[in-house]
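All protein chains but one are shown in place.
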Amino acid sequence: MLHLINKSPFERNALDSCLRLAQDSHAVLLFEDAVVAAMDGSAQAECLQEAMNRLSVYVLGPDLEARGLPKERIVEGLEVIDYDRFVALTCEHDTTQSWL
Amino acid sequence: MSEEGTIKKLMYVNRKAPYGTIYALESLEVVLIGAAFDQDVCLAFLDDGVFQLTEGQNTDGIGMKNFSKTYTALGDYEVTRIYVERESLEARGLSETDLQELTYEDEDDDWAEKPSLHIVGSDELAQLMAEQDVVFSF
Partner (left out) sequence: MPLEVNGKSYETDEEGYLANINEWEPALADAMAQADGAELGDNHWEVINFLREYYEEYQIAPAVRVLTKAIGKKLGKDKGNSKYLYELFPYGPAKQACKYAGLPKPTGCV
């Protein structure tokens, strides 16, 4: 299952709940406002790092750039992807879940 | 529902409190309309979504329809599995006794009345979620 998160974890609990309920080896994609969760040193970084031990976590590059967040400063090991890869990910997974 | 006649496992995930936004009511209407399609449907209530099921809602003062009563009709629509996450309830100071009783009549068991509401832990809910063919989020 691919979990889609598009809300800032500082405003909504979508990311928290997703990480609580995603099964091992599921994938999580951070895009739109959710990319702010990717910043290293943020209050969210630690739990994201922990989640990456059991989940594949991706972040959408264009949304990082749009918000002036440099790729060099995101949590290590996060995979930055483009729109084509976004589409490919949705095809690779049988199901997707949008956490509103 | 790509192939006709294929029964899919559908889960409606409800994570918003009622009345403040339209999500809860929209979800309920989609569930009722979707019930005509004979799929394997279940509902999950977590995060603030657990507030949709509290007992004793009274909307007289806010001028909106009290659609909490409609959840008790879900059994008539053959929606018989409703899961509520225990951790979400506890984090909000709620427990099962604060929720409405939801039941259905089992056609295969001489119409015996059975509970459709199940309080489940995160692990069990995670498992159920992962089993679905389609997840609808509200």
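Letters A and B mark the chains as written, and numbering starts fresh at 1 in each.
Following the convention adopted for this analysis, a residue touches a chain if its C-beta (ideal position, glycine included) is under 8 Å from a C-beta of that chain, and two chains touch if they have at least 3 such contacts.
Being a predicted model, the structure only gives us computed values, none of them experimental.
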Where the missing chain makes contact, among the chains that are shown: B
Contact with the hidden chain (one of B:I7, B:I22 or B:A73): B:A73
Selected residue (touches chain absent from view) among B:I7, B:I33 or B:A112: B:I33
Residues in subunit B touching the chain absent from view: 29, 32-33, 35-36, 65-67, 69-70, 72-73, 76-77, 111
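Keep this in mind: only the chains that are shown with their structure count from here on.
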Inter-centroid spacing, subunit B versus subunit A (mean Cα positions, whole Å): 27
Sites on subunit A touched by subunit B in the complex: 1, 13-14, 17, 20-23, 26, 94-100
Subunit A contact footprint on subunit B (complex, rising order): 13, 15-16, 23, 46-47, 87, 122, 125-127, 129-130, 132-135, 137-138
